[in-house]
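Missing here is one protein chain; the remaining ones are kept as they sit in the complex.
Up next is chain A:
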Amino acid sequence: MTEQSVGIVAPQTAHFNTPLPLKSGGVLPEYDLVYETYGTLNASRSNAVLVCHALSGSHHVAGVHADSGAVGWWDNLVGPGKPLDTGRFFVIGVNNLGGCYGSSGPNSTNPATGKPWGADFPFVTVEDWVDAQARLADLLGIERFAAVVGGSLGGMQALSWTLQYPERVGHALVIASAPKLTAQNIAFNEVARQAILKDPEFHGGHYYEHGVVPTRGLALARMVGHITYLSDDSMDQKFGRSLRHDKPVFSYDVEFEIESYLRYQGDKFAGYFDANTYLLTTKALDYYDPAFDYSGDLVAALSRATADYLVVSFTTDWRFAPSRSREIVYALMHSDRRVSYAEIDCPAGHDSFLLDDAQYHAVLRAYIDNIRI
């Protein structure tokens, strides 16, 4: 079957009135989750697959939005005839709590004050997101997911699903991820956060009320992130030392093409993403550590899992290096879980997980085809 798009899709919103207790000790009294679905839930409700998004992702995983023409962020993976075949599976994408694409987050209204939550939006963790996703699954009548899939921070959610709701997940696909961040990785997040927090227009996170956006800080945060998502080689190949004026002009304006690229990416991102969401999400990344309550013993932490796993990493990914994925693989193996691991030779760094590298998609397709529904 040839690969096709799922076509025009539209998000839906689910409202939840039952308070959600959070890992921080806080409670979200009520909240919205925005989600999209692709394909059809079968009669036995056994073909549902949850796709979890990463730092800047959203519920819009596949297909096209009629108004904006925006294509889903993992459209190359999800659709009829694609590796995650919507002819077979009922696929769900959901914008996480604290997000800025319609689910309750810092830029939505705090019901207690009638004003935007801003910095008062409670800290949310990977575990909280999974809890919220589980409630959405309840609402949609899905008792058990055939698979939960995610890359990067999304992979952490897929892993966490198998620990928080072991009986509700058949397979977890954990891609370009890690069992916890390293100090270096947290350090990058901290630089990004400081850029936002120190922006004079941040106003302690209540910038909405001041009618401003800390775009300079947010753009800077994104620039740092972008550097870490690409590999040295891919950056060199794409931009090298290309100069806009073909020779140095001794200026702080854009000279090297890489400067132009980073500024463009930063500014673009600052134009649509929410700074408070960026802060919250990077903290969720930093806090994730399922082995923390087990004295750092990941095998012990994984012992309650019952799912089967596919773990995938990319050779040039230094933000979520293959060695970090291997930690997950060995811990799963030593927990007697069924696990397969592919290390894809792809030049694009961390961003590889969003691309359609032939070997990468061949592995995903072969694995997913064997998922029984």
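FYI, a residue touches a chain if its C-beta (ideal position, glycine included) is under 8 Å from a C-beta of that chain, and two chains touch if they have at least 3 such contacts; residues count from 1.
The working rule: contacts and distances are computed from a predicted model.
Comparing "Cysteine desulfurase", "Putative spermidine/putrescine transport system permease protein", "cytochrome-c oxidase" or "Methionine biosynthesis protein MetW" against the UniProt entry of the hidden chain yields the protein name "Methionine biosynthesis protein MetW". Of the options A:H65, A:R135 or A:H334, the residue whose C-beta touches the omitted chain is A:H334.
Contact residues of chain A toward the unshown chain are 310, 326-327, 329-330, 333-334, 336, 338-343, 345, 359, 362-363, 366-367, 369-370.
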